[in-house]
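Handing you this structure, nothing more for now.
Other chains of the complex are left out, but the ones given are in their true place.
Order as written gives the chain letters A, B and C; numbering starts at 1 within each chain.
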Amino acid sequence: MIVRPQQHWLARLFVWHGSVLPKITSRLFMNFLLSIVVVWMLPWYTSLGIKLTVAPFSILGVAIAIFLGFRNNACFARYSEARLLWGQLMIASRSLLREVKTTLPNDPDLSHFVRLQIAFAHCLRMTLRRKPQGETLAKYLTSHELHQVLNSHSPANCILLLMAEWLAERRTQGALPDMLFHSITQRMHDMAVVLSGCERIFTTPLPFAYSLILHRTVYLFCIMLPFALVVDLHFMTPFVSVLISYTFISLDTLAEELEDPFGEEDNDLPLDAICNAIEIDLLQMIDADELPHKMTPGKNYQLT
Amino acid sequence: MIVRPQQHWLARLFVWHGSVLPKITSRLFMNFLLSIVVVWMLPWYTSLGIKLTVAPFSILGVAIAIFLGFRNNACFARYSEARLLWGQLMIASRSLLREVKTTLPNDPDLSHFVRLQIAFAHCLRMTLRRKPQGETLAKYLTSHELHQVLNSHSPANCILLLMAEWLAERRTQGALPDMLFHSITQRMHDMAVVLSGCERIFTTPLPFAYSLILHRTVYLFCIMLPFALVVDLHFMTPFVSVLISYTFISLDTLAEELEDPFGEEDNDLPLDAICNAIEIDLLQMIDADELPHKMTPGKNYQLT
Amino acid sequence: MIVRPQQHWLARLFVWHGSVLPKITSRLFMNFLLSIVVVWMLPWYTSLGIKLTVAPFSILGVAIAIFLGFRNNACFARYSEARLLWGQLMIASRSLLREVKTTLPNDPDLSHFVRLQIAFAHCLRMTLRRKPQGETLAKYLTSHELHQVLNSHSPANCILLLMAEWLAERRTQGALPDMLFHSITQRMHDMAVVLSGCERIFTTPLPFAYSLILHRTVYLFCIMLPFALVVDLHFMTPFVSVLISYTFISLDTLAEELEDPFGEEDNDLPLDAICNAIEIDLLQMIDADELPHKMTPGKNYQLT
């Protein structure tokens, strides 16, 4: 039950917001203009012996469609994995707190541990968006912790270490048996998996040449297309050329957008809303008095 | 041995129920009418110099088919994952109860724990379908628990916490050794994985632009198709045009349906029947006196 | 080193058994007859203004091939997963027994536990084939156990519970330390995973509309094909039409067969032979005196 309002199939043809259309309008318009020039100058350059036919472009078009399909799949896989990792963060956060809370039910400092957990999520989000973290983290960390975290090369990893030390202290005090310390350590490891997974997606784009080759062939294909279509279609060339170009260029552009799922564009992940959901969930599990307001993600998403 | 009655291959061509045909009849009919208009007006607009040929549509058709194939795969992956998660809920529920029952064979309150497990399944189902939960959960929870659960932002997670607390109590009382508490905690974690997995599918649709671009190109392609076919096929245009449109539009529509596997449409998951199966299985494992009636899923499914 | 006799590539063209050819001969023959009628009546219906060309069918053919490819993949994935699950049953059965045997080397009742394990495999096999189980299970279970199992909604799950209770008894008696009870519980859980995995494949077919749309477009395509081919090929139409129809219809039919891997058709899994192999392996591990005869699977398989 996806909440995105179910548009009529006809209305959907004219949707503007959230599509990649605004980004590529100018390119499609240039393609349209080029097509008009091609139609207009057809007699002249035909007289020079220049002619193109659709057949070779059919081979090229299919080949590009296949390769573009594979690239889109690869970019979409990055997007899906990124979402999966944030889902795992949700899982690990809840399970970690559930285990800690049931194992140490009377610990007076439990809310401190929860604040570290929440800080981890926010810290990861802001690292992935290259934003300054000081102000936000100050709400959850003591000033000493904050100083340590901000001076680290990998702030989120530093928070994990603080959490582990909080737990190790309980173990040394005898409140946490080895067995359950081990069990909780597994959940900490799950969070480390999320952290490194996000870093991997963040720092390693698709091999550059992969994107480049397809970008280049798509554009060259679209530029040469009107020359090939004009012999058959004449006045209809601009319309068909723009339609075909739209199909290829919009998918090339979308792939580029999905390649970096942590950005803040229309089709990127709603990290703010996910962090907010984690925060509310964790605070509610320890019966905190004050919960933050529930955030509504952009209209293309709906977080529970 | 799928129980769906094996139809004769000829009979299957005329199946109505469970197909997406009813949803798209009007669109196909409009395509048919458009084709007739195109055939009828061919002489007029040809005289204006407007002509289209099949060749460029061949490039476009193949490209769209490839991209549509990838999108269908992505949507089907959501459907499969959703089914897999509910299968894992079945696994986790049984294993959890098996471990609890064999470890605490004489616990007088075991049926309470089982009720919490059953409530979890129903609660998850109703969350995914955005239905009010109070009435159903009241059958399984005490009024105090019910109050707690309904006031939570994430009711299913709250039930998990209640289960964990039930177990932690046994550990504190010494009935459950740390080692086995840890073991059972793993199964609880499995249920948390299912919960967050379902939430992820539920809240994160396919990137909107992905659906939009394909929806748009499929419909534009089908609208322009009769103009291209008419030169070659003349009177046969409407029939061929509707057949090609059916292929593309029905797969586009099916993908949209599969994208949201938790709905209550023909091709969605039979969550009621799965919950019912979990309930019967768990109750039978503790030799409960009264079992609910076995539910028969819609005719496209057969739950054991 | 697959044992299926390596046929000469020429000989393989004429293989009958194990192919899907026998199932679809009548359909291909009808296609052949239709083609002859089409060739014969060509002058008549051409005079009515009815004509079809290959070009639009090229678009349709490629689109169907792509979608059929994806569907075949999905069906084959079900087949592979089913085989994988039975492979995991083999793994879990052996590892479970190895752990139990080395941990409780002198247990006088070990062969009872092994009989429960073997019964589990047979019970799962017969559930997946919807066969009566009483007679076979009677060989491995006591009459009290048999009664319990046959009255359960989920017999295989009931056997798992019996195994768990056998182990829990050893734990209560002090023969099995908590640590190793936990370890063995993991293997029991592996078997529960296999059980629920098989049930999932068994009860949830591919979304019905997915199969239906492809079935329908494949057949409509094959029916209209001769009309399109006849203009170019004339007398050769029936041969080419049947060859193309064979390619599409046989893959559609095979996909349907693979969708249900637990059946007893030519291309289904050799469950009998797998159960037999598990039985021999387990009995040999406890040095049983009498082993069942090794079963030879159908000629398309070779179980070690």
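Please note the rule applied: contacts are C-beta pairs under 8 Å (C-beta built on N, C-alpha and C of every residue); 3 or more make two chains touch, one makes a residue touch a chain.
It should be emphasised that the depicted structure is a prediction, and the values quoted were computed from it without experimental measurement.
Enquirer: Counting all identical protein chains, and not just the 3 shown, how many does the complete complex contain?
Expert: 5
Operating definition for what follows: only the chains that are shown with their structure count from here on.
Enquirer: For the two copies subunit A and subunit C, what rotation in degrees overlays their C-alpha atoms? Round to the nearest 5.
Expert: Rotating subunit A by 145 degrees superposes it on subunit C.
Enquirer: At the place where copies subunit A and subunit B touch, is the share of residue numbers found on both sides over half (same) or under half (different)?
Expert: Both copies, subunit A as well as subunit B, present different residues to each other, with under half of the numbers appearing on both sides.
Enquirer: Give, as an integer number of Å, the spacing between the C-alpha centres of subunit B and subunit A.
Expert: 23
Enquirer: Could you say which residues in subunit B touch two or more other chains, in rising order?
Expert: Residues 55, 58, 62, 64, 66, 69, 179, 182.
Enquirer: Along subunit A, where are the residues that touch subunit B in the complex?
Expert: The contact residues of subunit A facing subunit B are 1-2, 4, 9, 12-13, 15, 18-20, 54-55, 57-58, 61-62, 64-66, 68-69, 72-73, 76, 79, 83-84, 87-88, 90-91, 94-95, 98-99, 101-103, 105, 177, 179-180, 182-183, 187, 229, 232-236, 240, 243-244, 246-248, 250-251, 254, 257-258, 266-267, 269, 277, 280-281, 284-285, 291, 294, 300-304.
Enquirer: Give every residue of subunit C touching subunit B within the complex, in rising order.
Expert: Residue list for subunit C touching subunit B: 27, 49-53, 55-56, 58-60, 62-64, 66-67, 69-70, 74, 127-130, 152-154, 157-158, 160-161, 164-165, 167-168, 172, 178-179, 181-182, 185, 188-189, 192-193, 195-197, 199-200, 202-205, 207-210, 212-213, 215-217, 219-221, 224, 259-260, 262-263.
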